[in-house]
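Okay, so here's the structure we're looking at.
Partial view: only certain chains, each at its native spot in the assembly.
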Amino acid sequence: FRRTRSLNAPSPFQQFGPCGRIMKNSAMVMQIQDPASQRLTWYKPPLAVLVIKKVRDSTVLSPFIQLVEWLIEEKHMVVWVESAVLDDPLLMEDKKFLAVKDKLVTFKDGRDDLTDRIDFIICLGGDGTLLYASLLFQQSVPPVMAFHLGSLGFLTPFQFNNFQDQVTNVLEGHAALTLRSRLRCIIVRRNSKDERRDEGQNGKVAESSTFGTLPSTNILVLNEVVIDRGPSPYLSNIDLFLDGKHITSVQGDGLIVSTPTGSTAYAVAAGASMIHPSVPAIMVTPICPHSLSFRPIVVPAGVELKISISPDSRNTSWVSFDGRNRQELLHGDSLRVTTSIYPVPSICAQDQISDWFDSLAECLHWNVRKRQKCLD
Amino acid sequence: FRRTRSLNAPSPFQQFGPCGRIMKNSAMVMQIQDPASQRLTWYKPPLAVLVIKKVRDSTVLSPFIQLVEWLIEEKHMVVWVESAVLDDPLLMEDKKFLAVKDKLVTFKDGRDDLTDRIDFIICLGGDGTLLYASLLFQQSVPPVMAFHLGSLGFLTPFQFNNFQDQVTNVLEGHAALTLRSRLRCIIVRRNSKDERRDEGQNGKVAESSTFGTLPSTNILVLNEVVIDRGPSPYLSNIDLFLDGKHITSVQGDGLIVSTPTGSTAYAVAAGASMIHPSVPAIMVTPICPHSLSFRPIVVPAGVELKISISPDSRNTSWVSFDGRNRQELLHGDSLRVTTSIYPVPSICAQDQISDWFDSLAECLHWNVRKRQKCLD
């Protein structure tokens, strides 16, 4: 048996001694593309490109203008921008920008549906731009190429200087991909008359378009969903269920349910270990728990978590999704969380491993130290 | 799209917007059995059963005798035991045992090869019995059913009282399995003349039978491989490489490379988060690192780690494998670690999720606390 480079482990041997083996059940076998070989390809040449820029940061304006002009003039692409971008008076004073302004296609966030209209996304700025891209595409997400301005971010691996070569390279299909899993979150309200319809046959909530009518309760997050005590001075009691089984009760400031991508965001501040984005897992991290022994846990990506207020809790809780959409979780409501089938395909600057470790060093100063100096 | 209960996440959607998709490369697609559906089946009825009992613990003797007698007299199975077991004088004084003693098949650890001779393993005692079973079977491992005596262990989920019903149940094929991944570890010595032969085409070390001649350097661990400073008062400098790339240098008491199963053993004592055994991952945890920022990390199961002494380190290091086989790692040597294709198929008492959380509560008192009492 000869292994190939693979980020997944090798397929485990499924015969155990002379007699034992795994029961065959073809419906339960998944075909998984090896993460190490996940490379982008284009079915047809991408034409429509969405450019997302960091808001309220004037240093992004010049790169933004350069990029948009080049995409239009040199690459002959159709460039989409959020209509609010054009409200920036500094941008409107820029002559180069005015020359291309009329060729831009604009959309209004929350009103226009981008599904199937965008072939490619370019982000300029901080990690927030990628969270915003994730928010715009609640189902299939076009490939995202993210530039940092200033210093490397976890989600923004590309440097802007020779952006032309790098974008061209990606458009020609030379790019490794990290499929960043997202969590699908649904708040099931106690009094929802549609509650029964929301549940699948096996008690899980289906990921279907019928939720289009209740957009606020079906949300995909790239980093994490946070349940906290909100303005209450008292601590919440939150019950945590996993695949229907009561696992534990949380007493403390709150709970973070995060993707591996999110493990290096809020969860790491709350004490979690850091998980590479290709590990298929969900991380559960308490925020300032009262129990000394409440260490974070990592569970398989396919479980369904249910979170609800303990019946005997004096308080309600608050839920927020990637830092947005904050809302109260009342007694009797529940939050269901599982892994979505729609990951964010995030284009690597180098490869999955190098990009991640470079970010750890740059963003979190992971294990950066003065060697031996203070120890003699 | 309707999900089924699955521990793997649902297969991620591989089309990204109208044009992007993952490059097809059928060699890189893995078929993964959903952990949640991993159930044991028997190709033919198991006949040879290896019974492993905890050593130096007289409380195990009575259950051991009951079990062996029942397997032989009632189930007509061939029972194997390690020959040293029979050296126990207390056992030799037991009349019930003497009646079945001659029907036992014995083997000598380290001399007799058990491969393909054992259909089924029953462990009696602590988690150490499972580590020993793992040690005996360095390739395919027969299904293991492990009883705790006293209180629940991470690796020993079954209670002994009505053992007859439980074993019968498993022999009839009604059992959920947790495939506990193991790490394959190879020490490549600086002066090994076979070094070139050890490397595959792509620089990785193959998992092949040619290592049969170097048993000390090709070791599968179920919990962890530990690199530490040994008796040296000075701290080691250890270089850590991942898929050939230098990731970081470790300065401290040592480093733990563990499976998810091992995350709740030594790694958790060193501050790691706890990972469910079905998550395909490898955990890297520093032991008392000098850097405040050296948080544990979790990487995909398929990477290859290489660990070596930093050229400028004053000291060598010591390596041990599941607590055994301790040996020195010299300058120029390297330890290679990756996930083995041979997991330990560990039979669940209930199911993968319930067994794990019950162990967390019982063995680690995870988040056990006095509710609200001290907080008013």
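Here the chain labels run A and B in written order, and each chain numbers its own residues starting at 1.
Here is the rule we use: a residue touches a chain if its C-beta (ideal position, glycine included) is under 8 Å from a C-beta of that chain, and two chains touch if they have at least 3 such contacts.
All values derive from a computational prediction rather than experimental measurement.
Each chain in view is the same protein; 2 are placed here, and the whole complex, as held in this structure file, contains 4 copies.
In this text, only the chains that are shown with their structure count from here on.
Each chain gets one centre point, the mean of its Cα atoms, and the points for chain A and chain B are 32 Å apart. Across the interface of their complex, chain B is touched by residues 1-25, 27-47, 116-120, 137, 140-143, 173, 177, 179, 181, 200, 202, 204, 206-208, 235, 237, 242-243, 245, 247-251, 260, 263, 268, 272-276, 278-281, 283, 285-286, 289-291, 293-303, 338-343, 345, 353-354, 357, 360-361, 364-369, 371-372, 375 of chain A.
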